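With one protein chain withheld, the remaining protein chains of the complex are depicted in position.
This part shows chain A:
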Amino acid sequence: MDDQFELVSIRQLSKAFGRQTVLKDISLDIRAGEIFGLLGPSGAGKTTLVKQLAGLDTPDAGETYLFKEKMPSLKLMEHIGYMAQSDALYGELTAKENLQFFAALYGLNGKSMNKRILEVMTLVELGEHLEKQVSAYSGGMRRRLSLAISLLHDPKLLILDEPTVGIDPVLRKSIWKAFYDLKKKGVTLIVTTHVMDEAEKCDRLGLIRDGELIALGTPEELKNKTNSNSIEDAFLVFGGASI
């Protein structure tokens, strides 16, 4: 573990919308090459936190560093793949046209673009549905196409906000397989989730509640520390409840 450097570094980050504090003094390091899970109930501030990392929002206090450089920066954003909770696709266009559009925004063109489109679509197992109009896609297909788009420019850091919400177990398994494949290639993944069993699949976890980071560690560490059998129980202990 020691040879892994911090790819993402969050320092005393706070954020409020009006009077409502959404993130309170969060400090957190994410190492290169790991799958880091942000676990917490809805409304805990997960999306707000990952938006800071994606460069879509700026904190009220504190700083975020990516690759040792301060965010937000347009230059750094070329190395980030971001998949939001909504699928963010153009329904009138075919899958291929959607991919071509976003690929062109990242400066891909010609043969390398087509090659890359095939690669990412194979990874998400949608290779046969390239020419189909997105409005004819099912919910799960849209989710995977959305993932494929965020992979197009070969990002070093992939930020996924609830990537498997509303997806059946079989599909969820195949999406996680894709995550492990990416990890093998050296991509760092940040995944937010509120599903406890999904959290077990992450290398390390950050537990968030009411905008505060209440615990940090590998799933095993978190369970051992609290003498509990599941992440769910561990979460409750860290949250102040007694089992």
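The rule is short, and it goes like this: a contact is a pair of C-beta atoms (placed from the backbone, for glycine too) under 8 Å apart; a residue touches a chain by one contact, two chains touch by 3 or more; residues count from 1.
Here is the rule we go by: contacts and distances are computed from a predicted model.
Q: UniProt protein name for the omitted subunit, picking from "Dihydroorotate dehydrogenase", "GntR family transcriptional regulator", "ABC transporter permease" or "ECF RNA polymerase sigma factor RpoE"?
A: Options "Dihydroorotate dehydrogenase", "GntR family transcriptional regulator", "ABC transporter permease" or "ECF RNA polymerase sigma factor RpoE" narrow down to "ABC transporter permease" for the missing chain.
Q: Decide which residue listed in A:S27, A:S86 or A:N227 touches the omitted chain of the complex.
A: Of the listed residues, the one touching the omitted chain is A:S86.
Q: Considering the whole complex, which of A:A44, A:M77 or A:L126 touches the chain not shown?
A: A:M77
Q: Considering the whole complex, not just the chains shown, which residues of chain A touch the missing one?
A: So the residues of chain A touching the unseen chain are 54-58, 72-75, 77-78, 80, 82, 84-90, 92-93, 97, 101-102, 104-107, 149.
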